[in-house]
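One protein chain omitted, others in place.
Moving on, here comes chain A:
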Amino acid sequence: MIKAILSRLLQAVLVALLVGLLTFAMAWLLPGDVAYRIAAGRYGYDLVDTAAAAKVAAELNLDQSALTGLGWWFFDLIRLDLGASLITGAPVIEAIGRHLGHTLKLSIAAILLSLLIGPPLGILAGLHPGGWLDRSLMLVSTALRALPQFVVGLGLIIIFGLTLKLLPTAGHDHGSHLILPALTLALSLAAVSNRVARDAMVAVSRAPYYAFGRTKGLSEWQVFSRHGLRNVAVPIVTYLGIQFVSLVEGVVVVETLFAWPGIGHALVHAIFGRDVPMIQGAALVMGLMFVALNALVDTLCHLIDPRRRAA
């Protein structure tokens, strides 16, 4: 267990290094004049002229080499200082702190919702492979997986927001605002997790120990709850760790689509404004979130599967 924690910590450090390096490189490689972009972010597009851009460049010392800039960023990171936004001038950490709460709320709601949709349906399908539920789930999952998230989100907006007028489509004032973005994320997560659960259930129900459970005299429900559930849960939870990649990616798209003021939303805005410290900060936090969630998955697997505790 201690070894697992240490390796996750090391992973977190590596993620910080890589994310810092990659986001920095990508931000500098973007086309367009940085000073103009930042000035536009600060004063609005209509008020930007060469003088304003020059002023920004001088103030932010944009003439320094890229490597020097990156070096300063890492140096500050060691002191846990993410720097200040080039546009607002406010410390990045404050902005991220504000956005992170929203993103966490959205992510947790999405994960919980996907767990309520995906695995139970998948397990039901897996208990009767080839049945109508299995086949229709296959169709729906494939379709959902094939569609990009913004299309799924738009579809939900059109159905629930514009046609049925049941749910708000943007904003974050009260709980109902959470439903559509969380559902968009949850559907794309569940589209895969139900297949994982289905395959796991099929494998488990064909395992000799499942048959032995029956011939020991246990009822179908007893076999499932004693010998099925735990064995199915292990691959599902393990796979959840892999799914967080698509969650992190989905957060960016979905937050932008639903104007959800989370970290993904902030990241997109920072990229438009060439706000490099903000880009780095947001990407770093998302990377670390990924590591933390995977650590959580490890812990869960540990609790579910006694073989890991024994090892």
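Everything that follows uses one rule, which is that contacts are C-beta pairs under 8 Å (C-beta built on N, C-alpha and C of every residue); 3 or more make two chains touch, one makes a residue touch a chain; residues count from 1.
By our rule, contacts and distances are computed from a predicted model.
Trainee: Missing chain's UniProt protein name, "ABC transporter ATP-binding protein", "Oxidoreductase", "Na+/H+ antiporter subunit E" or "TonB-dependent Receptor Plug Domain"?
Mentor: "ABC transporter ATP-binding protein"
Trainee: Using the definition of touch stated at the top, determine which of A:213, A:250, A:273 or A:287 touches the missing chain.
Mentor: A:213
Trainee: Of the residues A:77, A:93, A:179 or A:234, I need the one that contacts the missing chain.
Mentor: Only one of A:77, A:93, A:179 or A:234 touches the chain omitted from view, namely A:234.
Trainee: To test your reading of the contact rule: which positions on chain A touch the chain that is missing from view?
Mentor: Touch set of chain A with respect to the missing chain: 207-209, 211-219, 222, 226-227, 230-231, 234, 304-307, 310.
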